[in-house]
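Following this message is one structure expressed as structure tokens.
Missing here: one protein chain of the complex. Every other protein chain is in place.
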Amino acid sequence: MNIIHITLGILLGGAILTYFANKISGVVRDLMFISTIVVAAALFFIKMTPDTVAVFNLGGITLSLGMNHLGLLFSIIILGLAVLAGFYSLPYMKGKDNLGFFYMNYLLSIFGMMGIVMSKDLVSFFIFWEIMTWSSYLIVVYNGNKANKIGIKYILFSALGAYSMLMAIVMVYSQLHSFSIADLSAGFTTMPASYQITIALLLITGFAVKAAMMPLHVWAPDAYSNAPMSYTAMFSGALSKMGVYGLVIVFVTMVSHLPQNFWVRETIAWLGAITAGMATIYAIFQDDAKKLLAYSSVAQLGYIITGVAIGTEISMIAALMLSIVHGMFKANFFMVVGAVERQAGTTDLTVLTGLIRKMPWTFFSALMSAIALAGIPPLVGYVGKWMLYESLISNGNYILVIVIFFASTAGFLYVFKILYSIFLGQEEPEFENVKEAPALMVIPMVIIALLLGFFGAFPGYLLKYIDNALVVMGYPVSQGKWWEMTTLFNAWGNKVSTDLIMYTTITVFVTIAIVLFYRWKNGRYVSTKDISLSGEMPKEDENYSFKLDFYKPFERAISPLLRYKISKYYNEFADGMEAFFDWTRRIYNGNAQTYAIYVITFLVILLLIANNIFTV
Amino acid sequence: MSLGSNLDLLTVTFYGTAIALILIGLYAALVKRSLIKILIGLSIVDSGINLLLVSIGYLKGGTAPIFSPAVIDKNPAMVDPVPQALVLTAIVIGFAVTAVALALVIRLYRHHKTVNIDEIKNLKW
Amino acid sequence: MDILTISIIIMAILQIGAAIYAVIQKDLLYAVIATSVISLILSIFFYVLQAPDVALTEAAIGVALTTIVFVITIRNTERHEDKRHVKIGNKIIKK
Amino acid sequence: MKKVIVLILLAVVAYYLVDVFSQIKFGENRFQGENVRDFYLDKSKNDLHVSNSVTSIVVNFRGFDTLGEVTVLFLAATALGSVLYRRKAHGEAVLFNASTIVRSGAHLLFAPILLLGAYVFIHGHLSPGGGFQGGTIIATGFLLMLLAYHDYKVSHGVLTWVESLAGLTFASLGLTGLILGKTFLENFLPIGTINDLFSGGIIPIIYIAVGFKVGAELTGVLYTMLNEKEYKKS
Partner (left out) sequence: MVGSPVQLIAIPLFAAFLIPLLGKAWKELVRITPGVVILYLLYLSVDLLNYTIEHGRVVEVIAGWTPPWGIDLVFSPFSGFLATLMLFMGLLVWIYSYRYQTFEDYDDYEPTLKYYLLLMMMITASVGVVLTGDIFNLFVFIEILGITAYGLTAYYRHRDGAEASFKYLFIGSLSSTFLLLAIMIIYSQLGTLNMADIAVKAHELKPVYKITALVLFLVAFGIEAEMFPLNGWAPDAYSQAPAPVGAAFAGIVVKAGLYTVIRLIYTLFEVGGTYEYLIVMGLITMFFAEFAAFSQTKLKRMLAYSSIGQMGLVLVAFGIGKEEGVYAALFLMFNHAIIKSLLFMSGSYLVYKSKNKYISELNGVGKMMPVTSFLFALGAFAIVGFPPFAGFWSKLAVLTAAADSGMLLIIALILSISLIEVIYYLRVVNRIYFVKRDTDLGITKPTPQAMFSMLVLGAIILIVGFYPDVITGVLHKASATLLDKGSYINDVLSLSQTIN
């Protein structure tokens, strides 16, 4: 009974017990829920050594679970976010009905993710993948409105991805007669070329669906925004990283051996870049905070996919770094929006205004994650983005750099939009009695915000784990001291490190902060209405913080590009299929005689073609 | 009294009538709209099948497969009894199925007030 | 071509004629009677084919019981195949 | 349009049927080697001492078919009863008294028909005929009475008793074969000499049981259908 059995056992047992604990009482359920996560995480991080292996024998197939550094890295994201989002969701979900069901699926998806990260063979990988999918589906449709449309779209795309992965798994089995990933990476070159390329492409589509790559991303915005915010924090933070985990495995083990290696990497990189660009543009014009963040999450994943696709050492570090960092600030942002939704009642950006004084801590964490998201120096987002640019340039695809650079700067637009509309601007009497979110919600947000800062200053801590993961993937060791970045040198020979810029900005900011702090005493409290507008005194009820059509001129410039939304084609295809299905069932027209005529026609056809299809 | 004489003519008559009955029965079952006419067609098909089954078992110059006292010691060539046994079962099953079908027709008439198959189409698609 | 073969051929033609009549006839009662004629001739054929058991069964079940069951059903449903040809007096009127 | 399609289809079916059955020679002995037919004829005459070999096949060699066969009739009667079942019979039966000729004729003929039916299924193993044929004749006898007299009642209880007892004798005869260590439906009684009434072991007994069962069942079927209340009038 090693650590793997224990962790998975706790998670699965906890999920089922939480469901039944709900029958007893709310408090017991919350206790059971949060204790499962904390105990599992604690036990995992304390006792996990990378060489423990657990082998099951089910239905004639040996399922082996084990842990390596790459898995360890991703499990940091999963369990870290799970603990924080777990504490966050206790107050957030208070008062909603059948919470036992919600918490069970919450724990089941964590169980699924931990299973994926631990699985050493393709079947257990697929089993945990499907468990994660359907448990997250049950949460996406949890609060019921428009459940059918959004739920079906989500499960359709995930099933599409899962089944293409299943096909690849079965093809691997038919060639190598074993499901284990080690055999796959060893025996991949022995397979016939057609098998190699189909398996690689199928697996890539499978993982790209979960990582919301462009053509397959249609489910993501609705699913992220419709699920309860406490789950979406983990959903977009950790769940989408499973797609990245898969892509990493595929690119490392298979694509490098492919003859069409270059073309596959190039197309996926470009698709990632397009995802980043288009999603950012869509995000800018969203009026609902949840939708905006959902699109922004799709955009960030675009960067990671490009990083993984390029596949050089620095880009892989960038990708892994970004996936951790994205996990943190995206979860933080969703928690912020969740807190605002809980306190102020709505997430509509055109309505919300001036909550900075009422929810200071939420504003603080929103600010920190905004800076990190936009990749502005002092915080860790900058490190990831910087390494991504570094790798793209040294790898020589310059146009790609331009697109990524445009996407990340445009990223700042929607980040500013969300900060400005929710927190800044004049206060409205409507939000007079809004108080700060309860402590249990604020603490996780602030912790993440501080972590963003800490890792910004000392990226080495994160890079240590990423380095071990890279060693597992076969890249040379690159990590220096905890304060340094890497000992890598880019194409032009100078060290890839952002220490210099990082520390200058930190020192500048810190000094300004200290100066301001001391002058705080003789500061003057100014109400948001106290603005002189070219000599006119603003009347009491007028509100000069404009929220509507925030980026109208920009939108008008971009609008020809926006017409080609991919979901239009999907809907047409779906309606076409539906009409075709409806037409096929007309064959059973209810008249017994027609059925008899079908029987006789089938007999006649069979008699006519019998001689050439049956060889006696 | 045995069918000794020209065999190929008899082949045509027995096999011919049997297959004709089957086809006429099938035609009635597939084209006529009244449920009872369909069942008449099906029972004609049954008769055709039974005739075919028995005529397969016939043996030229064979007597009935019964060892009556008159014929027991001469042991003449006998017709094949096995198809006769099968036909016996087939006739009774045919009747049982027709009886149940007619009961269903009565029930359908009670509900739909018609025996026209085109008008009984609640269950479609 | 002895007398037996000729009579068999005549009966065969009679049987097929009865079958066609049973299919074409609109009045279901006559159609059922035609079916019983088919069964009767069939029973004679079984006798000629040296299958007395089967002839007896066909006579008992085919001619007697199947006909009566059909007649009972016609009595409970409709006599004419499609209502439109209702026979009043001897003129067939389209209803 | 439907007629044309059906005609074409039936033409093709006709072609294939004629093609197959024209190759099967009529009245020609097709089986040379040791085959089922000669085996049955020889065993029925020497081992079972049953003169009517069709009966020996129906009851003994392929006895399981007949057991299935009897169940088919039994279930058909049950299914028919359940399909035509109506809780509150409304409206009076439209059965009417037949004309006097038919009534007196029926009265006269009823006993001989039953006698003929009984004769047929008792001598099933000697002369042509047997359980099914005898049973049907008895049913036609009762049918005649039902048609002639509108108030002729056949008590449902008796029918069920006869039907069940006959079926039980058939099944228990089979099971006793099994209990005695032989196989199911095997003959365990002395087979007597051929061509006299008590020959052939359990075969005549089974066929008599089948006769009673079929007779009772078909009468029940006809009774249910005839007493099906006349729906049109009410």
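Descriptive notes on the structure:
Note that the chains take the letters A, B, C and D in the order they are written out, and that residue 1 is the start of every chain.
The rule is short, and it goes like this: contacts are C-beta pairs under 8 Å (C-beta built on N, C-alpha and C of every residue); 3 or more make two chains touch, one makes a residue touch a chain.
These figures come from a predicted structure and were not determined experimentally.
Considering the entire complex, the omitted chain makes contact with A, B, D. Taking the complete complex into account, residues 22, 29, 35, 38, 42, 45-46, 49, 52-53, 56, 82-83, 86, 89-90, 93, 96-97, 100-101, 104-105, 107-108, 111, 120, 122-123, 125 of chain B touch the chain not shown. Interface with the hidden chain, as seen from chain A, comprises residues 57-61, 123, 126-128, 130-131, 134, 137, 141-142, 144, 147-148, 151-152, 155-156, 159-160, 163-164, 166-167, 170-171, 173-174, 198, 578, 580-582, 584-585, 587-588, 590, 592-596, 598-603, 606-607, 610-611, 613-616.
Although one chain is hidden here, its contacts on chain D can still be listed: residues 16-17, 19-20, 23-24, 30-31, 35-37, 39-40, 43, 60-65, 67-69, 71-72, 74-76, 78-79, 81-83, 85, 87, 157, 160-161, 163-164, 167-168, 170-172, 174-175, 177-178, 182-187.
Basically, only the chains that are shown with their structure count from here on.
The chain pair with the larger count of C-beta pairs in contact, out of A-D and B-C, is B-C. Averaged C-alpha coordinates put the centre of chain C at 21 Å from the centre of chain D. Once the centre of each chain is set as its mean CA position, chain A and chain B turn out to be 71 Å apart.
Residue positions of chain B touching 2 or more other chains: 3, 10, 14, 26-27, 30-31, 33, 55, 58, 62, 64-66, 84, 88, 92, 99, 102, 106, 109. Contact with two or more other chains is made by residues 593, 597, 600 of chain A. Within the complex formed with chain A, the residues of chain D that make contact are 2, 5-6, 9-10, 12-13, 16.
Residues of chain A that touch chain D in their complex: 593, 597, 600-601, 603-604, 607-608. Interface residues of chain A facing chain B in the complex, by the touch rule stated above, are 585-586, 588-593, 596-597, 600.
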